[in-house]
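Please read the structure below before turning to the comments.
Here the complex is missing a single protein chain, while all its other protein chains stay put.
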């Protein structure tokens, strides 16, 4: 399976009074990774897609394994799991060096401008599926 | 089971270019509900607890059932599920009128100032358990 | 001059690793105060106004006089300064008890759906001006 890597330093704005990342900021990072994956790999930048469609999150779960501190150099890894008619399941895992910081699994859905789930356009589906099929290749 | 209700109007700052709540903002709301529950029900305000302890989130999952729009009057309901030695499982469900908007399940852990999981202080444990035991009463 | 009061407890999410409010969060609070003022006083809730118009901020300045800490009970006071054809100048001051925490001055502009500055609708202008004229009454 292809892995999409996204480096993210832990910045002052991410951290809480306990000195560790405030977890809603992790979800902003996860959104950033998915946005970068669609721009760089799927070639469907959100700013263009959002003219007529969107990819809201239907479900997400995240295990926070170790805290991250200000200044940590994280690497977020996105991997494609499954492509449905209008859905896409993926994982995002964050590491600092070898240490696994969080493990997230998300399902996003392609919807039209009325918010109705809609089949992925072929050009996007092909890329999404290739990122999975590459696994067994 | 006792339910802790927390009203939250959807504000401009919560919404994205698609005009619906950007889901990381939901996690900020969920944090606010838990903070209010500890202040109002457990009588352990975070600002006091954080002098010597903290309650980081170990795991969270959330299903986003229907989108919420700017101006919606949400009601977030927190319910206690389970109290472990140092953990606490809870659910937060958001409704707009009768419409169920999201369903979240979270596990938080009581840790000391070194970040080590630590048994809940008795005064806190009693309240947390009473909120569950009330269920079968 | 009429003063619009808006209570805001300093929450965990507002604070940084130094244990004080991260100042971009103050600007979210300022936005919340203005949104509440338009909903409660001007009777022009942002969620309705944004169907066909908006009130972007043209300029803002803020002096941070004393830090605010987690748990502080702030009172934010909005006062109207000046109403132009399409602009509105206001101040927002935050206090914790008698202590002045920040002093902000903002100019917002009423724009149509194309982003062009547009004269305030009469119903809104009357309320905005009354909030200033009350000063000399």
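For reference, chains read A, B and C in written order, and residue numbers begin at 1 within each chain.
The rule is simple: a residue touches a chain if its C-beta (ideal position, glycine included) is under 8 Å from a C-beta of that chain, and two chains touch if they have at least 3 such contacts.
None of these values were measured; they are calculated from a predicted model.
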item: Neighbouring displayed chains - absent chain, whole complex; value: A, B, C
item: Omitted-chain contact residue, chosen from A:50, A:77 or A:133; value: A:50
item: Full-complex contact with the absent chain, from C:2, C:62 or C:81; value: C:62
item: Touching residues (missing chain, whole complex) on chain A; value: 10-13, 28, 31-32, 35, 45-48, 50, 69-71
item: Missing-partner contacts on chain B, residue numbers; value: 12-13, 15-17, 19, 22, 24, 70
item: Those residues of chain C which, in the complete complex, touch the missing chain; value: 17-18, 20, 22-25, 27-28, 31, 50, 54, 56-64, 67, 115
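Heads up, the rule we're going with is that only the chains that are shown with their structure count from here on.
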item: Between chain B and chain A, distance of the C-alpha-averaged centres to the nearest whole Å; value: 24
item: Touching two or more other chains - residues of chain A; value: 17, 22, 24
